[in-house]
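Only one protein chain is missing from this complex, and each of the others stays in its spot.
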Amino acid sequence: VDTKQPASDGSKQLIMALDPDYETFDPGLAYEVYGLLVLHPVYDTLMQFEENLDAPKYGVAESHEVSKDGLSYTFKLRKGIVFAGGDALTAQDVKWSVERSINLKGNGAFLTDGITSIETPDANTVVFKLKEQDASFLTKLTYNAFGVIDSKLAMANGATNAADAATSDKAKLWFDTHSAGSGPYVIESYTPKVEVVLARNKTYWGKAPYYDKVILKSIPDPGTQLMMLQKGDIDIAFNLGPEHVKQLQDKPGIQIKKAQSMTLTFLLMNRDPKIGGPIANPDVQKAIRLVLDYQGIQTIAGEGSVTPVAPFQVGFLGTLPPRDPKTAQNIEKAKELMKKAGYEKGFKTTLEVATLAVEGMNLPTLAQKIQNDLLQIGIETEIKTSDIMVALDPYRKGQQALSLWYWGPDYPDPNTQLAFLPGNSVGLRANWTAEMNPKLAELGKKASVETDKATRIKYLQEIQAMMDEDSAFDVLLQHARHYATRDNIVGTDYIDLYKINLKDVSAK
Amino acid sequence: MGLLKYTARRLLFLVFLVIGVSLVVFFISHSVPSDPVLANLSQRNIDNQEMVEAFKSKWGLDKPLHTQYFIYVGNLVKGDMGNSIRTQRPVMEDLKKYFPATLELAIFSIIIAIFFGMLFGIISAIKRNSATDQVIRGISVLGVSVPSFWLGLMVLLVFYVKLGIAPGPGRISPYMMPPVAVTNFYVIDALLAGNWSLAWDALQHLFLPGLVLGSFTMGLITRTTRSSLLEVMSMDFIRTARAKGLTEKMIIMQHALGNALIPVVTVIGIGFGNLLGGMVLVETIFAWPGIGQYAYKAAGNLDFPAIIGVSILISINYVVINLIVDILYGILDPRVRYK
Amino acid sequence: MSDDPLGYDDLLRIENLNVEFRTTEGVFRAVRDVSISIRSGETLGIVGESGSGKSVTALSIMNLIPNPPGEVTGEIFFNGLDLLKLPVKEVQKVRGNEISMIFQEPMTSLNPIHTCGKQIMEPLLLHKGYTKKAAKARALELLKMVGIPLPEQRFKEYPHQLSGGMRQRIMIAMALACRPKLLLADEPTTALDVTIQAQILELMKDLRKEIDSAIIMITHDLGIISEMCDRVVVMYAGQVVESSPLKDLLREPLHPYTEGLLKSIPTITREKQRLHTIEGTVPSPFDMPPGCSFQPRCQYSTAICSEKIPDLIHLPDERAVRCWRQAKDLSKQGQ
Amino acid sequence: MDDNVLVQVQNLKMYFQTEGSYSFTKKYIKAVDDVSFELFKGETFGLVGESGCGKSTLGRTMLGLYKPNAGRVIFEGEDIFALKNKSMKEMRKKMQLIFQDPSASLNPRKTIADILNEPFHIHKVGTKLERKAKINDLLDKVGLSAYHLSRYPHEMSGGQKQRVGIARALALNPKLIICDEPVSALDVSIQAQVINLLEDLQKEYDLTYLFISHNLSVVHHICDRVGVMYLGKLVETGNHEDIYRNTLHPYAKALISAIPHTDPDNSIERILLKGDVPSPANPPTGCRFHTRCLQATDLCAQVEPPLKEVFAGHFAACHQV
Partner (left out) sequence: MKMLLRIMKNNFLFSIGIIVCTLWIVIAIIAPLITPYSYLGQDLANRFQAPSSAHWFGTDSIGRDVFSRVLIGSRISLIAGLATITLASFIGMIYGGIAGYVGGLTDEIMMRVSEMVMAFPGIILAMTIAAALGPSLYNTLLAMVIIWWPNYARVMRSMVIANKENEYVEAAKSLGASHFRIFFHEIMPNSIGPVLVLATLDFGNAILLFSGLSFLGLGSPPPTPEWGAMVADGVLNFNYWWIGAFPGLAILTMAVGTNFIGDSLRDFLDPRLRKEL
């Protein structure tokens, strides 16, 4: 049944339901998971991904050069690009936009950290000077922090790239409901918690998108999204859990989409005995890795989810094949390890978990499964749930003994995952210091600056193998992303960075 | 006591209330183990001391507590509730956006609740102890007993999914465009814009959540109307009216109902207050972009400017509703008017 | 009506009225075999202790006993119609029109949310088909008649703005609005202060001359009866125990209860002496003695008194009494 | 001071505030306004007047239940308002109160035994046995039986309840009993029983009564001396004979003439007063009665007449006498 009615004026419109986390569409400030879904089709960037996250392609840049020392990137811009507002896009706009992002000090500003200066030798050339080599610089350029803003229009509405922009910039509210980009769409309206409406940019320089309008509806509840899709009220239901998708099987008029998400769910096990108690014992941690029923865990997370051996996502450069859930569990060996650690009789501890759903899977539900599994080696856990914002505090301060967390990459490059290594930011959340595994720490440092692809892969794989043996983390899941569309919609393939590349979506 | 004086006193209380409510939230906000800095900065930025400082100074978190409070109150007097940490928009703006949605739903459901509640209550009182009475009392008790979040789920499942006779969640159908914002009440705005189909659509969308939200209040009103009417019917002046030769219908309509309404008004006031409180649950189920969801998110994020904002708004609302109830009292009951 | 057995030209005749109430404690008879009649223009007083069934009798006449819990049997003839058998519609036409009633509690018997004027106009609009304007004129006239100063202003006021005496005047005005043939006044002055009570009593006396309706005056104050009434009915525990013309009753009470009552009231005309008392209390309605209900308190009680309920014996001079002593006297005289 | 005087009331004023304590405009109800009189040992002093004229307030203030705005109450030579808590508690034993509404004056949740035990309990008098004996004695005095002890107030008739109230008042052997309309709520036939009981008890215990009533016949019957109150003021006092046979104040005259009486031959010319009693919150100037008085002059509207002794022991507050 397709009850969906066409727009009153006969124009083509796409309606997508999602549970978004965006609060602002100021490209200098936005750094939410769903930010780029909206901003990518609105603000062009120098580089952008297409289809997959292998390697960035050119966006408004048409070529680039890297200096020998790797510290200077020179981009040539495509000619003849005009902003939706009518102004021509120049190198000056690029410089202004990036400087504004730097000075606004928004959540995504760390992506610009390595930049020392931006130069514009002419209207079509931009030169970025970096502090140190950065293998992921081109990838970072795909973010909205580097989105090119129509600086004239923006300044007319109170924006500034001045050093004190964090306090003197007055354009945030304007950016929420207007746009100043050169992408295929412009923001037509934004009603927080209700919808964002994107309208076709008639002067777009590239291939014109299929839809005249894209409406992104905020429907936080997956059940509701499911209902609306079944009723034909929407074209895409984007936040379905594995269970919802199952219910859609064999439903006419609907196609189910599955993809590998880059989001990980993992167990943190503190290495500090003062905090973790028995948990801090590496043997106990290994025993825990062995006793968990990964197959059951994957059942809960839904079809398509996998369990990487270490915190490196399948799909990234050099990631090892995931665990085989059928053989990964070894209760006997786990018991032995417990005995070795002196906890043959087990012990009691708390399992902390934030109340939220990751890719449609409810974390507390998973926690109950873990609780159940740990009982087999005598570890009795009491689940402590708290709101994510409350749980973040002890997590970031490294005060949780045993906790369940999720992780999404900051940018699509394995380097972002090195944070899990001992001595690095996430490693330290488990009080896993570099001294505890100096070899691993050392290897991590090497991998982060290595630019040769083969060597990088070698280092990365070595790291993963070592982490399978000794790690303060146990990666439970790399999630699958489940969503569904009306079956006449095409071009909705998942790209982790953008979720869906809206400008490519069309209907049969 | 004159009405004016009374109103003045109430308004004075409002000031007291606003100060109290903001103080309480402020107190809670600084006794909590977690920190808005951590809650709102990205993982990367937390490790960056400079970013943390910048964030703190931007939101005034680096100043002593009492200074923060005085700054807040100072701004509040000027109508500035500060910016929400989470949405980064002025709280005032957010409230202006979300509150009308909530209010529209609340008003709609209170109208339903009043209409059916009083109707049922009157029937039940007239036919007291009959089967009809028992059925109505049963319904009214069901109304006050049913968990709204569950009822919401069930009615959506039945009327929207299974039967397809009711529209789905949200304020309007997904393919419709919201009307030009004037009052931010969609039905009214759509009518103002002359867009009949949109107005009808918006009205339809009010129905299920309105019913779910109003079920409690309706039960309360039914119950109160019934007992209040019964009580009034046993009063001396009703006997006088009978002795004058009035028919039962005239007695109920002209003599009993007016008096019976007086306690009902109080209950309507309480009910309306409850509606706003119960919003969180219903809005979650019906994807209603109102103050309830906003508050829920704000509380989760420890977004204190927003929490204080919502709390003050709802408290003010409570006082205003009480004021209206009291004024209605005066209209309904001449004894209050002249006291 | 002229073929009345007692030879009265009765306006109202109550015969064998019984009222039962079903309560959680059980069923009790609040009024037992009450027969009363009243002629046009006559003022009849009903006295008796609290709970003796005075109000219930009056309410029965108006057909105002709530059912449930009340159950009324017997006959009440008014203008030849049995009010108890009349359909509700017909009764409503009589109420407030030909028979009207003034209640004991002036404070609560007026609707607090309507103006006094409106409440007085109501029966006029309802029964007499007055226009609003005419009704208002008549209402103002009535207000003047019951001695309310500034009637124009009082007309617009609400009951709570008036004193108790004023409210009772409003009640009276309301009752008189349709010039009823029978006025039931249920303790109209009990709740009022002495000086106000005097005003109301005087007012009623004056009005009696003017409107020439029959009045049933219910009270427990013999003083009021003696000022107002032509004939008196004494009730005790739901029964009529004595019925006599006023003067006869005061001079020579026939029933021991009436006698005790008269003697136990302190008066300022009598010299200060120890008060006569009727020992004991009124029996509970659930626990009525088998014979005469006054027997446990009666100084003359004999064996038969506690066995059989005496009948109401009709004596000459329109007197009647329910007492074995009188029955014996009577039979002695007969011998 | 006269040895025969038990209580002396001097210039007693008791005002009730009617608007909230934080209101700018304070308003008062002058319930008792400058009242002075004395009670002699063993006498019954009747207090009459219309509803709201301050009779109950006067009685309660005399017991120290309210703190007066001005004036003194001297009981056996002691100013009761100057007493400390402890001595006040002792003083309470000597003065008791009987109420109008026998149902309202008994705690519905207590048995009669509890109620009668309370005075002993509060003042820690006697052992259990002594108390029991005393209570039985009291019951006997007021004409109740021991089996009533286990009952609750609602299980008793009005007259019986009033007897319980009287027994409670007698428990601590008081010298003064203030009877606040003790028979108004009772049926005529019961009224006489209670009045007789009160008279008997007075003789037996040498009690002094302040007898409040608006039933002038009852007051006439029971009282030795009578005071007539109007709007918080005492307008006439004197002994029984003076008040009823030689009435001075026009208000008192009207009151007495208003009593309906059962004697059909004896019809007194009734004096009908105009209008209602004015509100005590806003009493008329000058003589408070002048608005309803048939003999009022300009003087009456302006100057308040003092209570003066017209004849020996017979006081009246009227410009006309």
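Letters A, B, C and D mark the chains in the order given here, with residues in each chain numbered from 1 onward.
FYI, a contact is a pair of C-beta atoms (placed from the backbone, for glycine too) under 8 Å apart; a residue touches a chain by one contact, two chains touch by 3 or more.
Predicted model only: the values in this text are computed from it and were never measured.
**Q** Which of D:K84, D:R109 or D:R245 touches the chain that is not shown?
**A** Per the contact definition at the top, the residue touching the missing chain is D:R109.
**Q** Considering the whole complex, which of A:Q247, A:Q461 or A:S506 touches the chain not shown?
**A** A:Q247
**Q** From the listed residues A:Q92, A:N362 or A:Q376, report the one that touches the chain absent from this view.
**A** In the full complex, the listed residue that touches the missing chain is A:N362.
**Q** If the hidden chain were put back, which residues of subunit B would touch it?
**A** Per the touch rule, subunit B residues meeting the hidden chain are 13, 16-17, 20-21, 24-25, 28, 31-34, 128-129, 134, 137-138, 141-142, 144-151, 153-154, 157, 223, 227, 230-231, 234, 276-278, 280-281, 284-285, 295-296, 299-300, 302, 307, 310-311, 314-315, 318-319.
**Q** Please identify, in ascending order, the residues of subunit A that touch the omitted chain?
**A** 221-224, 226-227, 241, 243-244, 247, 296, 299-300, 355, 357, 362, 364-365, 367-369, 371-372, 382-387, 389-390
**Q** Identify the residues of subunit D touching the omitted chain, counting contacts across the whole complex.
**A** 20-22, 60, 63, 65, 88-89, 92-93, 95-97, 99-101, 104-109, 118-119, 122-123, 165, 168, 172
Heads up, the rule we're going with is that only the chains that are shown with their structure count from here on.
**Q** Quick one: report the Å distance separating subunit C from subunit D, using the average Cα coordinate of each chain.
**A** The separation of the two C-alpha centroids amounts to 33 Å.
**Q** How many Å are there between the centre of subunit B and the centre of subunit D, using C-alpha atoms for each centre?
**A** That pair's centroid distance is 54 Å.
**Q** With centres defined as the mean C-alpha position, give me the subunit A-subunit C separation in Å.
**A** 91
**Q** For subunit A, which residues count as touching subunit B in their complex?
**A** Touch list, subunit A to subunit B: 3-7, 13, 15, 17, 23-24, 29, 31, 105, 107-110, 166-167, 172-173, 176, 189, 191-195, 197, 215, 217-221, 223-224, 227-228, 230-231, 233-234, 387-390, 392-394, 396, 410, 425.
**Q** Going by the contact rule at the top, pick out the subunit C residues touching subunit B in the complex.
**A** Those in contact with subunit B are residues 59, 62, 64, 89, 92-97, 100-101, 103, 105, 108-114, 122-123, 126-127, 158, 160-161, 171, 174.
**Q** Note which residues of subunit B are touching subunit C in the complex, please.
**A** Residues in contact with subunit C: 235-237, 239-247, 250, 255, 258-259, 332-335, 338.
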